[in-house]
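Note that this complex is displayed minus one protein chain, with the remaining chains in position.
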Amino acid sequence: MASYCRPRTVSEVLTALAGAEGHGRILVGGTDLLVHLRKDPFAPTVIVDIKSVSDFPPAVEIGDDVVRFGPTARMAEISSDPFIADHLPALCASARVVGSIAIRNRATLIGNICNGSPAADTAPALLVYGSSVTVTGPGGERTMPLVDFFVGPGQTRCGPDEIVIRVDVPIPDRGHRSAFQRLTRRRGVDLATVSVAAGVDADGGIVLGLGCVGPTPLLTDASPPVDLNDPDAIEGAVEELVSIATPISDVRAARDYREAMVRVLAVRAVQAAAAPLEGMSS
Amino acid sequence: MPDENQGPSSNGQIAGPNRVVGQRVHRYGGVDRVTGAQRYLSDITFTDAAHVAFATVPVGCAAIDAIDTSPAVAMPGVIAVVHADDLPQPVARFGISHKDRPVIATKAVNYHGEPVVAVVAETEDEARAAANAVVIHYTELTGVYGLDAALAGDARLVQDPSVRPGDDLNSTNVLEQVEYAWGDADSEGASSHTIIEDTYMFPMVTHFPIEPGGIVAVPTDDGGIEVYSPVQHPYLLQRTIAEVWSIPLSRVRVIAPDPGGGFGGKQTPRYEPLIAFLALKTGRTCRLVLSLEEAFQMMRRSGCRIHARTGFTEAGELTFHEMQVDFVVGAYADVAPRVMTKGSYVGAGPYRIPRVSINARAVLTNTVPSCAFRGFGAPQVGWATESQLDAGARALGLDSLEMRRRNLVQHDEAFIRGDYEARADGRWHESLEKAAELIGWHEPTPSGRGRGISVGIKPGATTGLSQSMVRLLYDGSAMAYAGTSDMGQGARTLWKQILADELGVDLDLITIISGDTNAVPFDLQTSASRSTVFMGNAVLAACEDIRDRVLELYAEATETAQSELSHAPGQLVTPSGAISLVEAAQTALGGLRGEFVGQGTSRLWGTKGHPLGGDASFYEFNATAIEVEVDRVTGEILLTKHVTVGDVGTEINPLQVVSQDEGAAIMGLGHSLMEQMLFDEHGQILNLGAIDYRIPTFNDVALEMQTASVENHDGPGPYGCKGISEGALLCTAGAVGAAVADAIGTPVRDLPITAERVWRTIRDANCDSPD
Partner (left out) sequence: MTDSPVRPTSEVPVALELNGEHVRATIPAHRTLLDMLRDDLGLCGTKRCCAEGECGACSVLLDGELVNSCLVLGAEADGGALLTIEGVSMDGVTDLQEEFLAAGAVQCGVCIPGQVMAAEQLLQTNPNASRNEIRDAMSGNLCRCASYQRIVEAIQNAAAGRRTDA
């Protein structure tokens, strides 16, 4: 049977996880955890509810160079924060399409990435901004680029006795622009079939974050500078970048459709990012 | 002619000086539904109830080798662990047309989700935990999960021939087949200018009621049983329980709480005989509340493959229409053979066609047994026929509205010919023209968009029996007893309106009793949009019966000759003028008080030899027009306009007509655009649950949507009404498909028309094109 505890400090969280002997599951929003619990309600899961922890970083902390998200940063706050909308528009747009309002009132950014799903909506944008993840555990604290955090479907570099305590997102230069594009099976609330975040720097260099087209969310290399007024140039650059995609067929789409769509969405995301002041269009 | 075929109060005459029929009366039971006070099955408290959970195997076809219940029996709270060997042998089978469904899986599993073991325990958690602990040893068999596999010469039989003794087809997976044909095959060649031949697919979809459902069985002291189930047909369930367990009908009480969505999925008994057995065996109240996933494994619409060949003159007149229609019915018959015969009966549509040949089969597969689902086979077959008309129009360069104008039958003209012909019972061109007008058919289509218009038809009930009782109480309040299940269509609101007008009683003073076989007289079923017509007429007759009785007793009490009295809706007309029926009733009843009890029966006899058992009492006819914008790169479809027009006869409650029409139309978008049950090679449902089985949301409704009715007061129900609950779903797919084809220049022939399918269609068309 499952059991439940509610630690008040990070150190108590680690104690609880250590005591759980691999059965510990961290609970914040619960929007993924409870779906799993429902499927296996009688496993000896130790639910570690961290919403009462007092020494976490604040949910959202806007610094000079970085926006720092703590474990309790929820999609609702992220998608409605004017600073994030202005400086991290692809992240804002992706947080806004996570589930329904009721889901966004609970689901957290860190929960979204810790689930390790290739379809995590916010992952492509976080990757494009060069985010880093800080994990703490019995062995101390370590920080790594988000791209290294993802290992495979459902797998991350956060061990069973560890916890992600923050995600740092560097605030891009003013010349940097970004946008998010997503394809779903219906117009109402849905999981992504393919998602793409695009970042374009002042020189026209493009970087893409890709969702649902590999075992993890993917980050492309940066392209050489591209003439953003030249659709063919954008298409050419995108074609190169998305070659890292290795989609599979599943209930949401077939491989070849995903292969085609990741290109389409990438071009559209780059164009949306490059369009003056329209990266925010909903 | 049809005008003579109406209900007792007929001729389009609206009753009563204070008429509420025709008004937007709020839904009966609506307040409880908005406040959360409505008690659906799972909301009802039973003292000392034990809980039931099932154990299943994760494949669609298996032999059960052995079952080890010992780990479950030892678990806390467990009362009983039951499988086929624990039931009276041979394990009873039941069903309407075919008694093929066993009470519990017996030696074999025939579809993913079929219960193999039932656990009864003190709590829901204990029941589930114990069900998880049961070990079922099974051998997976090569199941047949699709039409080709099922129809292959060496196909494994889904049902052992012994289940269908004496059936010529029992060595095949064809459960039933039917043929409809008329006209002279030799005449077509000369007259056909263009012939279109293609194959169309309609997906398996599931009802997805927001109340998944459940069953509670309570053993009674007299050896009988009370079964609570949110069924559409309480009397069918009562009969089934009585027959399976040899209990007299008088000791089987079925209580049917309002279904939280039915759509056809809650008509027939499935697990009720098993839960009743568990209750009788343990002597405990046994409660099963289904998950949504379990509901998926209990109800679905039959998928369908239709091969069609259709001829047209140069002017676009239909010359012939041939169809091979194969319904994927699943592991047990349920009502699928009827879905097949009834759906394909109208397979050629409401058109004037000199020659028609339709061959239809109900094909068994190792999948969830299919059942009734709004539209009942007509949407599947209609998808192909409507698409064929559009393909013909494109080939001939003809407008698709014009194509329908030229072929749609006129009022009283036969659209089904042969021995048992059927004639149009409505002025269907009016609906077609209204739909065209509402969508602005004659205005140019905005760039990047496409438009489609389509019509659909479905036969209403072909036999029926509804009985009702109405009581007019001394204080001027009234009660109606009517067995119709109110699953959202708002039947009780209509009975209230009828009583209010016919008896002259305030709406607020009327109570409707339903859903209890111990209290309410017999009603055959709530299906086929029949209730407003059948039960409506029974309620109307019961009201007239009361007026007769008031007149008789009033005559006696006031020593007036009966010949000097007459009655009208809500009134008794006396020599000194009209008085209210309630006042007359009070005078008649006098100091002893008492009440008046009226009875009404509405019966439709079948026609011997008719392929449907009889002529349909009415046809639901609908015209739908849709406009879409298609993203040609991703294949995504945006619905910009959606209009639908129904031939309703008379709107008894315009508010409920709009709700039902919009609801049916939007539900139709589901199988048109996104819904489909997907199976893997083991027969497991891949998208089992709400996360990957998509149904329309608020955002999936068209940007502009409008429903409308044509009212000619030409139906057989009260005040000239017809049934209406399915019409707006019948041709949604045809209209969507035509609109998409108009937008992208190529038709998509398989439903649902997902973005991916549109993309694939465009890509393949580009590959095929010469440039």
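Each chain gets a letter, A and B, in the order it is written, and its residues are counted from 1.
The rule is short, and it goes like this: a contact is a pair of C-beta atoms (placed from the backbone, for glycine too) under 8 Å apart; a residue touches a chain by one contact, two chains touch by 3 or more.
If you're wondering where the values come from, they're calculated on a predicted model, not measured in any experiment.
Remark: the omitted chain is touched by one listed residue; of B:695, B:710 or B:755 this is B:695. Interface residues of chain B facing the missing partner chain: 24, 26-27, 29-40, 42-43, 45, 124-125, 207-212, 258-263, 291-292, 487-490, 655-656, 658-660, 662-667, 689-691, 695-699, 701, 705. One chain of the complex is left out; on chain A, the residues touching it are 1-8, 12, 15-16, 19-20, 27, 29-31, 34-35, 37-38, 41-42, 45-49, 51-52, 76, 99-103, 105-106, 187-189.
Just so we're on the same page, only the chains that are shown with their structure count from here on.
Residues 35, 41-42, 183, 185-191, 251-254, 257, 260-261, 264 of chain A touch chain B in their complex. For chain B in complex with chain A, the touching residues are 125, 128-129, 132, 633-634, 636, 638, 673-674, 678, 686-687, 691-692, 694, 696-700, 754-756, 759-760, 763.
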